[in-house]
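Only one protein chain is missing from this complex, and each of the others stays in its spot.
Our next item is subunit A:
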Amino acid sequence: MLSLRKEPPLAPEVLEEAAEWLMRLSENDLSDHERAEWERWKISSPERDRAWARAQLLQSKLGGLPPSLAMSALDRPSHPERRAALGKLALMLAVMPVGWGSWKLAQTQQWTADYRTRVGERRELTLADGSRITLNTDSAIDVRYDRQQRLVHLREGEILVQTAQDPSRPFLVSTRQGRMQALGTRFTVRELSGRTHLAVLEGAVKVMLAENTQTAPLIVNAGQRTDFSAQTFGTLTATDRNVGAWTRGMLMADKMRLADFVAELTRYRRGFVRYDPAIADLRISGAFPISDPQRTLNMLVQTYPVLVSGHLNGYWVTLSPA
């Protein structure tokens, strides 16, 4: 049983011609004139005829696939080794000042993530075991479940995790700074400028640092929060009531510096928000609908002595003292 491959290979020009016809067909309906041209092309040589037989085979394979399933399966991240190399590169860039380089890398990384949200988007997922994950704005995760473990890698941004019970497989969340093992639980993880911020709402989470295995793992209990780099833990403090408010699209500010408030706001909208240094330390309090940045800005202006001016259709916003 010799395979069909044994037929003589087709000349590259013929394959290119067939590719061009496939492109024309997939992009537009052909006019009668073009259709006649196409028919003539197909029968003008045995090679073209063979090339077109392959094109039809390809079309039938592609056409028989369920779109969203096929997209998820085919558009997954590339080989683990390649991904590991990319991860290392990201780590090197993470310690450099934030510039074009790391921004671009972050973008390409997001393209290949399993699940991602765009700026201003929020998304809830239920994983195969029933665990639930909410992705905040501009976030990306990979999900790797196997027989030994359930691993979620946070590439970017912020998530809320609500784990389902599975005594045989630990649930792990990894970031560039370390690994967190859920001990039956609900918690949020955010990666921000080279540090991971963890807040535990229910149960407890065990944290292991990525680059310092000498330090014993830290257990963070419900009602506690901490942050850590790849080498050291920050201090353990009590969570405020507003942890996870973002899952309802809210930002709860409690005497928050305007500078920090703006930093939060820019996570949810495209474009730039600048502020006059004179008002950087202005303290902001209140509940803001952060997933609606325009309304948030309006509320800010109504309550505080701040003026908002915009350029470029709001792409560039400046806050100044009123």
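Observations
Just so we're on the same page, a residue touches a chain if its C-beta (ideal position, glycine included) is under 8 Å from a C-beta of that chain, and two chains touch if they have at least 3 such contacts; residues count from 1.
FYI, contacts and distances are computed from a predicted model.
The listed options are "ABC transporter related protein", "Sensory box/GGDEF family protein", "RNA polymerase sigma-70 factor, ECF subfamily" or "ABC-2 type transport system permease protein", and the UniProt record of the chain not shown names that protein "RNA polymerase sigma-70 factor, ECF subfamily". Across A:74, A:238 or A:278, the single residue that touches the chain missing here is A:74. Interface note for the absent chain: among A:119, A:143 or A:301, the touching residue is A:143. One of A:127, A:164, A:219 or A:299 touches the chain omitted from the figure, and that residue is A:127.
Take subunit A: the residues that touch the chain left off the picture are 3-5, 10, 12, 15-16, 18-20, 22-23, 26-27, 51, 54-55, 57-58, 61-62, 64-76, 78-80, 111-112, 114, 125-128, 143-146.
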